[in-house]
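Okay, handing you the structure first.
Up next, subunit A:
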Amino acid sequence: MTDTPLLSVENLEVRYGAATALRGANLTVQRGQLVAVIGNNGAGKTSLMRGITGLVRPSGGRVLFKGEEVTRLPAHAKVARGLAMVPEGRLIFPDQTVEDNLILGAYTHGGLKNAQAKRTLERALALFPRLRERLRQPAGSMSGGEQQMLAIARGLMAEPDLLVIDELSLGLAPRVVEQLIGVLRDLNGQGLTILLVEQLASYALAIADHAYVVAQGRTVRDGPSGLIARDPEVMETFLGKKKAA
Partner candidate 1 sequence: MVAPKYYRRLFLIVPLAFTIPGSALAQQEPCIGNSAAITGPAAFTGQAIRMGAEIALEEINAKGGVLGKPLRFVQYDDAGTPPRGVDNTRRVALADKCVVILGGYHSTVSVAQVEPVHAIGIPFVGVLAANTQAIENGRNPNYMFRVSAKDKWVARFLVEQAAKVSKTGKIAFFYENTGWGNGAVPDVKAATAKAGKELVATETFNWNDQDMTAQAIRARDSGADVALFWALDREGNQLVRSMDKVGYKPTIIGAWGIAGNLGELAGPLANGVQVVQTYSFMGDLDHKGQALWQKIQTKYGLKDPSQIKMGSGIANTYDAVHIVAQAIEKAGAYDWKKVREALYQVRYEGLVAKYDPAFDSSDPERQDAILPSEYKLTVWSDGKLLPIAQTPYGRTN
Partner candidate 2 sequence: MTTALQYTLSGLAIGGIYALVALGFHIMWSAAKAVNFAHGDTLMIGAVLAVMGIDAGLPPPLACLLAILAGALFGVVLERFAVRPFIGTNASIGWMLTTIAVGIMAESLATMQFGGFSRPLPSPGVAGAISILGAGVYPQELVIPAVALLAMAGLHAMQRHTLVGRAMQAVAHNRQAAALMGINVDRIVMFSFGLAALFGAGAGVLVAPVIQASASIGVLLGLKGFAVAIIGGITSGPGVVLAGLAFGVMEKFVEGYVSTAAREIVGFSAMILVLVAFPQGLFGRREIFKV
C-alpha cells in the first residue's frame, strides 16, 4: 500500500501551441506527504500543475493517481476522484457569497446536502474563523488573504485525497503567508496529502517532506526538503544565499 504512490507523474509534456512549456517532468507524491515544487518564474511549475490536474491536456507522458492512469481526464473528472487544486490566483467566485463558494467546493459530493458535508464545512470554518464571520458576504469583497483562505477552504470541501496548491503567496503580505503556511502544516499533520507550488522557496521547504526543483520545463532535482534546502545552487538561485567561499 505504501508502495503505490498517491500521485505519479512520468515525463510529462505540456505544449501551448508551438511553445513547449514542460518538456519532461517527473514527480511522485506518497500518501501523507507534503511535497514542495520550487523554481523560477516561467520554469514550468504552473504548467506542471495544470497538466497534472487536467486544466490542460498533456501532450506527452503519464499521470497516475491512486494507481489509475488519469493523464487525459478533464479537470472535473479528477476532482471527482479526489484530486483537488487551489489554483494560482485563487479564482474564487466574487459575485457569489463565501457560503456559495464553499458549497461549490463540495460540488462532487452534491453540495451541502448531507451531514458529512456539513461536518466538513464546520472543520473548514474552524480552521478559518474569519470566513465564518463573512459567510453571507460576496466573496469578492474580501481581502486577498481572506480570499486565499476561502480558496483553501473550498478545496477542502471536496474532501480530496490530494490537495494541490499553486502559488500560495501571490499578492499576500508575509505575515499572512506565514499564517497560511502554518495552516498547511497542520492540515498535513492531520493526514492530508499536499502538493505545494510556491515562489517563496524558503517557506515551502520549511514545511515540506520532499521537494522538486523545476527549471526550463524539467524537474532537475529532487530530494528530502532538508537536503534540497542546503543544496548550494538551490540556495543561491532560490534562497538568495551566496555559496560558501
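Quick note on the criterion: contacts are C-beta pairs under 8 Å (C-beta built on N, C-alpha and C of every residue); 3 or more make two chains touch, one makes a residue touch a chain; residues count from 1.
Inclusion criterion for the candidates: all candidates are chains of the complex that A comes from, given by their letters.
Since the model is a prediction, treat every value here as computed from it, not as a measurement.
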Quiz item: Candidates 1 or 2: which touches subunit A in this complex?
Solution: 2
Practice problem: Can you check the complex and tell me which residues of subunit A touch candidate 2? | Solution: 53-55, 74-76, 79-80, 84-85, 87, 91-96, 100, 103-105, 107-108, 110-111, 154, 158
